[in-house]
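Here's a structure for you.
Apart from one protein chain that is not included, each protein chain of the complex appears where it belongs.
Let's turn to chain A:
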């Protein structure tokens, strides 16, 4: 299963392929680009930055209290995906999200997959995100993963891999939408020339999807609210953006309390019940009575209301176990177990350091691998072997030996590149893709495209915005 030494290290460029021509999805764009004055595009790039600042599309970097709010660099060259490529991707993503939801239901009910021995029990038992309180609970509509984001990388013309599943609180959807808005403002003529699929209906789909998961006690049109930790959270912009575009209230824990068995928000006219909460706070902080007592972010007693069918929490508590990177390596089995089909989108080959044989191989080949913490996110706590110094390698080796179960390793992928616009013209940079998926009892909606993150530094493979990565508009072409 593992393709070790033979892993290619040349890169596939999505605009030019490997031969340096123009791949067909980019044909119309390149014609337009070649006819454009590069100074004008340069000017537009600066305009875009001003636009992002004015709109306040910024994020705060954790552990950097004094830093100004930062802009995520935006690149004006779109990443283009053909209709047929997208069909293939979206089928694979849909299959995966269905399997994840079925898996979560199973884990919190009969645990058949554990009994069948397809996933080790240890993996669940030792998983911090596993919530015993969810055992036997039926979330409204049977949905756990209302909102998810599947990180995908490309390594060749026909090679796509799922890098990670984000079922907890995937962020970035506001950037996807603002990137498109910015492109439409700057290059309207381009959209007249190239048939690009719409992404702007995401907020309304989100509202529909959440409303379709209203709890049993909801009477009438569901009231939806977005729960944010507040303006100091790094993703606050996104929280307010989504609430604003859905026409929902943006609430913090201290705006909510339990009144008459419902979760209610303090309005200017008294307390009003809410039916569905799209929470952007972690499980631990949801309810100080039932989870972390020191938390000020949540709502005391929300858990009891949830259990009694008084509120829908999206995503469902305990969904985070699906984000575990050790579990990730079992996804092909999980998909097969619940859908009876082979995974349409492959995983990246993964060594589980908890297994002695795997650990030995990982330690042997550390300089060529990427090692990640099982529970880590945002590019923190990882080792990129080829980019690491001897000292860093040695330090990581010690960490691995001390606590191997906390790590997985993957080969350094030859991520595809898409050109960015630089002062010297187009230059290839590595990218990944996060499509956004909505799930309700009525079905699955995947917004065509997603967020393309791009490593702005030449040769870098790190695309996380917290590590200086940028973004691009992502186009899925009409048939």
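We take it that contacts are C-beta pairs under 8 Å (C-beta built on N, C-alpha and C of every residue); 3 or more make two chains touch, one makes a residue touch a chain; residues count from 1.
One rule holds for everything that comes next: contacts and distances are computed from a predicted model.
Q: Just to verify: the chain that's not displayed, which of "ABC transporter permease", "VWA containing CoxE family protein", "A alpha-helical domain with a conserved ER moti" or "Cytochrome c oxidase subunit 3" does UniProt list as its protein name?
A: Hidden chain identified via UniProt as "A alpha-helical domain with a conserved ER moti".
Q: Looking at the whole complex, which of A:227, A:250 or A:335 touches the chain that is not displayed?
A: Among A:227, A:250 or A:335, only A:250 touches the chain that is not shown.
Q: Pick from A:240, A:412 or A:457: which residue touches the chain that isn't shown?
A: That would be A:240, which touches the missing chain.
Q: Looking beyond the chains shown, say which of A:56, A:200, A:367 or A:459 touches the absent one.
A: Of all options in A:56, A:200, A:367 or A:459, contact with the hidden chain holds for A:56.
Q: Extract the touching residues of chain A with respect to the undisplayed chain.
A: Residues in contact with the chain left out: 53-56, 230-231, 236, 240, 243-244, 248-252, 254-255, 265-270.
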